[in-house]
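Removed from the display is one protein chain of the complex; every other protein chain stays in position.
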Amino acid sequence: MKIHEYQARELLAKAGIAVPAARVVESAADAAAAFNANAVPLQVVKAQVFAGGRGKAGFVKLVKSAAEAQTAADFMFKNRMVSVQTGPEGIAVKKVLVAAAVDIAHEYYLGLVLDRAKATVSVIASAEGGVEIETVAHQRPQAIIREPLHPALGLPGFAARRVAARLGFTGSQASQVAQVLLKSAALYAQYDCSIVEINPLVLTKDGKILAIDAKINFDDSALFRHPDILAMADPAEHDPLELRAAKANLNYIKLEGDIACLVNGAGLAMATMDVVQLHGGKPANFLDVGGGVKPEGAVEAFRILLSDNKVRGVLVNIFGGIARCDLIAQALIAAGREVGFKVPVVVRLEGTNVQAARDILAEARAELPTLQSATDLNDAAKKIVAATT
Amino acid sequence: MKIHEYQARELLAKAGIAVPAARVVESAADAAAAFNANAVPLQVVKAQVFAGGRGKAGFVKLVKSAAEAQTAADFMFKNRMVSVQTGPEGIAVKKVLVAAAVDIAHEYYLGLVLDRAKATVSVIASAEGGVEIETVAHQRPQAIIREPLHPALGLPGFAARRVAARLGFTGSQASQVAQVLLKSAALYAQYDCSIVEINPLVLTKDGKILAIDAKINFDDSALFRHPDILAMADPAEHDPLELRAAKANLNYIKLEGDIACLVNGAGLAMATMDVVQLHGGKPANFLDVGGGVKPEGAVEAFRILLSDNKVRGVLVNIFGGIARCDLIAQALIAAGREVGFKVPVVVRLEGTNVQAARDILAEARAELPTLQSATDLNDAAKKIVAATT
Amino acid sequence: MSILVHKNTRVICQGITGGGGGAFHTKGCLDYGTKMVGGTSPGKGGTKDANGLPIFDTVEQARKATGADATMIFVPPPFAADAICEAAAEGIRLIVAITEGIPVLDMVRAKKFLAEFGDQVTLVGPNCPGVITPGECKIGIMPGYIHTPPEPGKRRVGIISRSGTLTYEAVWQTTQLGWSQSTCVGIGGDPVKGLDFVEVLALFQADADTDAIIMIGEIGGTAEETAAAYIKKNVTKPVAGFIAGRTAPPGKRMGHAGAIISGGEGTAESKIQAMRAAGITVADSPADIGHALNIAWRG
Partner (left out) sequence: MSILVHKNTRVICQGITGGGGGAFHTKGCLDYGTKMVGGTSPGKGGTKDANGLPIFDTVEQARKATGADATMIFVPPPFAADAICEAAAEGIRLIVAITEGIPVLDMVRAKKFLAEFGDQVTLVGPNCPGVITPGECKIGIMPGYIHTPPEPGKRRVGIISRSGTLTYEAVWQTTQLGWSQSTCVGIGGDPVKGLDFVEVLALFQADADTDAIIMIGEIGGTAEETAAAYIKKNVTKPVAGFIAGRTAPPGKRMGHAGAIISGGEGTAESKIQAMRAAGITVADSPADIGHALNIAWRG
């Protein structure tokens, strides 16, 4: 789960990490008021959206007066932000952050993420902050400091001090940076984060250590024990179909193509997209119905697929394990009765209860005129691509 | 550091462990009111003192009415409690607990203490609760269940369930007992305890799991990070001289004898008591002035020793390491000037700056007429015993 | 022979009564011929499941009563990591954790806990289909009938996969092509897990009754790259492979946490390149995994 920058800042501040004064507002007029309340001469107005590329898109603006703050916020609220991460249609801005700008002496990067290979969370730090850490990692790997946490004991104090020293900090600034790291690590563990990133952490010209921008994501699997975090979720940032799928326990991601896919298992779902593309088609979505799918869930899956009006065909690929083929066949028929399949449907079934499923489909043949069966995955992909071009 | 039973109950309750309804009061009249407020027919009035042996001394009483509660409390407030643990002079009772009595089906013991050999905290549990666990451990060691905590991860859930199962619990009671264990272990870690003991934990006749009596002690070395716990300390339970010594960072324990000892180092202080006793004397105290003792602290040490009017002689035994012999010699002279040594003083010095110390004492010979020097520990013990008998 | 499990493996199911699939799949494993000997379900000790298997409150009791040496875990996510630790602490040799959705930090701690038992215990999963040695022992949720037990004349393939249903695809293709399977191991898609490719590859390389290997990976992480390097250095048997997610858009989370591409690490291309450089025959289409194995077999 993702949260907005302003929410991440609040979590950092609550954990005792210093952030510049800031206010989050939902109107241009409030942005002007926020500027006055912050009461420093130079401030920054930042659109609160999940997508990156805000700066280039003009959705991060330095302002010197309440009027400028209002103008900047007004622009952000009235225009959709378009960046490489949003797609051409862009996204609407609902909130902006008005924050005190600071006089920066140097920018650093501090992050905590899982290191899969070491099976533990690791600190990533760099004295080259303020830019994409992936770029630094790629171009100058020696500028990246890694400090794995102890899997059971967390980040030891000395390890935090070691990172601060390697970043070049000395004196009381070193211990301030070590404290930022220790508090970030505690935050990561406390809330089951999947990333805690402060970029940049800055040293100001008057010697202060401040977190300027922050990104915090959470482990979806652990949200059950963090109702306070769950309450911070912003549904406006999600595709309505994706939200609807999530409610039905379906793992659905909308994509740009026109061939809808319904598959069980994430790996097989990705492989199905791959094989569609290999045969010249373009998948309209990723959809893993999961092992424990119930009849109603499977019908809802078809409803969601068909409500994407770009869809020109449906490929069903089920290799039954936990999921049962017969249940999917029944859902297909139910969906046909309810919403009707105007587009071609290619079905490939294998695994648990496959014979029962084939019998069910054979019996309902007349109800599903656009239905074709496939013998294997290549056959299925070929047929759906052929039927939709 | 120790706390009272009522304070331990409060900590357990805050941690989510069920305890019977109870109120702590400081007057007999309030005891009657507490009985009425608890509003159950059978209750128990318990003196809140650190010393054990309350039951036998008549300071734990079952009562059936507010009047009986008042009478019982009145007795406790008006009489000093004398048990094997208090010494003949007994101790005054300042608070009593008026608690709902429960219908007990079975009594269990649950405790968490440090296992030195394993270098981790360990659960100690027994289905033979309500009695001294040391007695059970001695007579029926097979009735004791031990479950060491993981040093870094604490008590795993399964280990708590395993203890509950070994105690004979099944069904939902097993998971309740496991929860009590997990919460106790969390409490131990949260507050740096040195013991958390629930004795008895009871299964009531109506199937409830309740903590009836609890003892929680804390690691003195960790109190610096638990101001809330430190605030629970009851100075009334400590000897005034011991409190005064603690303020001066002196490790002082008052004993029954008449030969005061001033020593540096806990081991040497115990050994000094041993050698005094070996030569027929009786030490009046244990006193370790510690390595980092300052001049004022050393003088205060002499003041404390001499303000015990049982003292008939003083033995000073310093083997200077961190502690410097010359500083002790100066303190001796300063104390002599301030309070005067009416009793014999035997001094044995060795180690850091011993020659300077001897010179100082030789020079001040006239000021300390009762002073004798000793060549070694046996000599010192012989001389002080001879001088005081 | 085979790896990890065989006809004498004695299996309990932790979470045998739960709605997480424990009851359903215990029956499935029994039906396949697995020596299921009991299960655990805290609070239900002393009863029996629908198949007549004894249920215990703790693994300690189950192990004492049944002599189980393996476990299949269906315990719900909030308690599953603890169940894994319990099995390890009680001396269970093989832990197959099916449960999906265990918090990552729970697994970080559990894996540390397990590390203290060294070679005494092996974890497969979590979030995996399980392990099967066809004809002998199935621990997990895979449909049994798609597998082919080894028999004279049938080449025997060992299969390792991060993806459940994609494993079935590979199994089914090899069966269709007239191969048999020595053992199939679904290592699961979670970022922190038990056996990874390398450990299973080592087992298959050492197993006299495995003739060739199929390895199925997906985008995210660098386990496939590491495995490819290992294969280049240590594996002499023919290996075919497939990587799912070639066409997944970057930054989108596809199903399990395994499938996030971040930066230059863990893309399908980098994996496929590394695998081909290690001499592995990588199928372009998931429909051609069996075909790729035949190519690898011919060398």
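We just call them A, B and C in the order they show up, numbering each chain from 1.
Just so it is clear, a contact is a pair of C-beta atoms (placed from the backbone, for glycine too) under 8 Å apart; a residue touches a chain by one contact, two chains touch by 3 or more.
Bear in mind that the values here come from a model prediction, so they are computed numbers and not experimental data.
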| item | value |
| --- | --- |
| Chains still shown that are in contact with the chain withheld from the display | A, B |
| Touch with the omitted chain, as defined above, among B:Gly16, B:Pro240 or B:Gly292 | B:Gly292 |
| Per the touch definition above, residue among B:Leu62, B:Ala105, B:Leu230 or B:Ala266 touching the missing chain | B:Ala266 |
| Sole contact to the chain not displayed, among A:Ala29, A:Leu153, A:Leu230 or A:Ala362 | A:Leu153 |
| Residue of B:Ala143, B:Ala236, B:Leu255 or B:Ala364 touching the missing chain in the full complex | B:Leu255 |
| Residue ranges of subunit A at the interface with the undisplayed chain | 150, 152-153, 156-159, 161-162, 165, 170-172, 174-175 |
| Residues of subunit B in contact with the chain not shown | 85, 114, 116-117, 119-121, 134, 137-138, 151-152, 189, 192, 194, 219, 221-222, 224-225, 251, 253, 255, 263-278, 283, 286, 288, 291-292, 319-322, 350-352, 376-379, 381 |
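By definition in this document, only the chains that are shown with their structure count from here on.
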| item | value |
| --- | --- |
| Chains contacting each of subunit A and subunit C, listed by label | B |
| Approximate Å spacing (C-alpha centroids) for the pair subunit A, subunit C | 28 |
| Geometric centre distance via CA averages, subunit B-subunit A, whole Å | 56 |
| Interface hub residues of subunit B, defined as touching at least two other chains | 150, 152-153 |
| Touching two or more other chains - residue numbers and ranges from subunit C | 109, 112-113 |
